[in-house]
Each structure stands twice: as structure tokens, then as C-alpha cells.
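Here the complex is missing one protein chain, while the rest keep their positions.
And then chain A:
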Amino acid sequence: MVSGLINANPVVYEKKERRLRNVATLPDEYVVEPIDQQEIFDHIRDIKDPEHPYSLEELKVITEDAIEVDDERSYVRVTFTPTVEHCSMATVIGLCLRVKLMRSLPSRYKMDIRVAPGTHATEAAVNKQLNDKERVAAALENPNLLDMVDECLAPSYG
């Protein structure tokens, strides 16, 4: 595909410490714990960057604040920030996020994956591509692409 790395020397940030949820000593058996921001973040934080051995969290491609979730309305929106503006990996990252969430969330959810406004040269095109069901399905028919996605997702099934 592309020779040479697109962002050869990315800034690596520290990982956020895993927050332990303060569970009551005797949790009520029947209380519902809704899906929240942190849970979504836990699903996607360990996805590997397609071209570096770092997680998306370490590269600050995704942050917890960039996730909006509404459990009652079954809606989630993830906004991610590519490391460089012309990053051609943005679509792959977006695809990884979508696939991981599709596999991790109940089927009632509608998800919206987008590039943070103003962080990518072809923002509109990328967003359109990522949220087009047909195109996503088609992309996953491509064995090379699927292998790549699977490789990126592997660390997130800890």
C-alpha cells in the first residue's frame, strides 16, 4: 500500500489509569447499570493504531470526553482525532471503532463515528464513508481490510 509511515513520529501520551468503579460492598442484584461513557471508552481504548504499536488512547486519537452516549435512546457518538491532518489511516481507524462497537454493544444501538471537526483534510468524505452502511459492509467483505481491522482490535479483547 503506502510506502513509509504517514506519521512517522507520533506523540505518545500516558495511559489514563483504569478507574475502578466504586461498587457498593453489597451490590443490589437487580439494579440496572446503564451503559455509560466509561464503559464505551473501555471497549475502544485498547484498539491498536494501524501503523504504530500504540493504542488509540496513548496517541490521544480518542478520549473519554469525546464519547457521547444515551442509553435510553440507544445512541452513541464517538468523535476521534487523527494524529495528522492528512492521515489516510483515518478511515481505517474509524472502521475499527465501528466494528469494535458493533461487536460490543447490543443490537439496539445506533452508532455514529466521526472525525473531530477541523482535524482532517477530507473530513466530510471520511465521515460520510464511515456512516454509510453499504460501504462499511463492503469494506468488511474485503479480506485484507478485515484482517487489518482484526489485528488492530486484537489487544482490545483483554
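Assorted remarks:
Rule of thumb we're sticking to: a residue touches a chain if its C-beta (ideal position, glycine included) is under 8 Å from a C-beta of that chain, and two chains touch if they have at least 3 such contacts; residues count from 1.
Convention: contacts and distances are computed from a predicted model.
Comparing "DNA topoisomerase (ATP-hydrolyzing)", "DNA replication complex GINS protein PSF1", "MMS19 nucleotide excision repair protein" or "Vacuolar protein sorting-associated protein 17" against the UniProt entry of the hidden chain yields the protein name "MMS19 nucleotide excision repair protein". Of the candidate positions A:Gln37, A:Ser104 or A:Thr119, contact with the unshown chain belongs to A:Ser104.
On the side of chain A, touch with the chain left out of the figure occurs at residues 21, 27, 29-33, 35, 39, 42-43, 99, 102-108, 140, 143, 146, 157.
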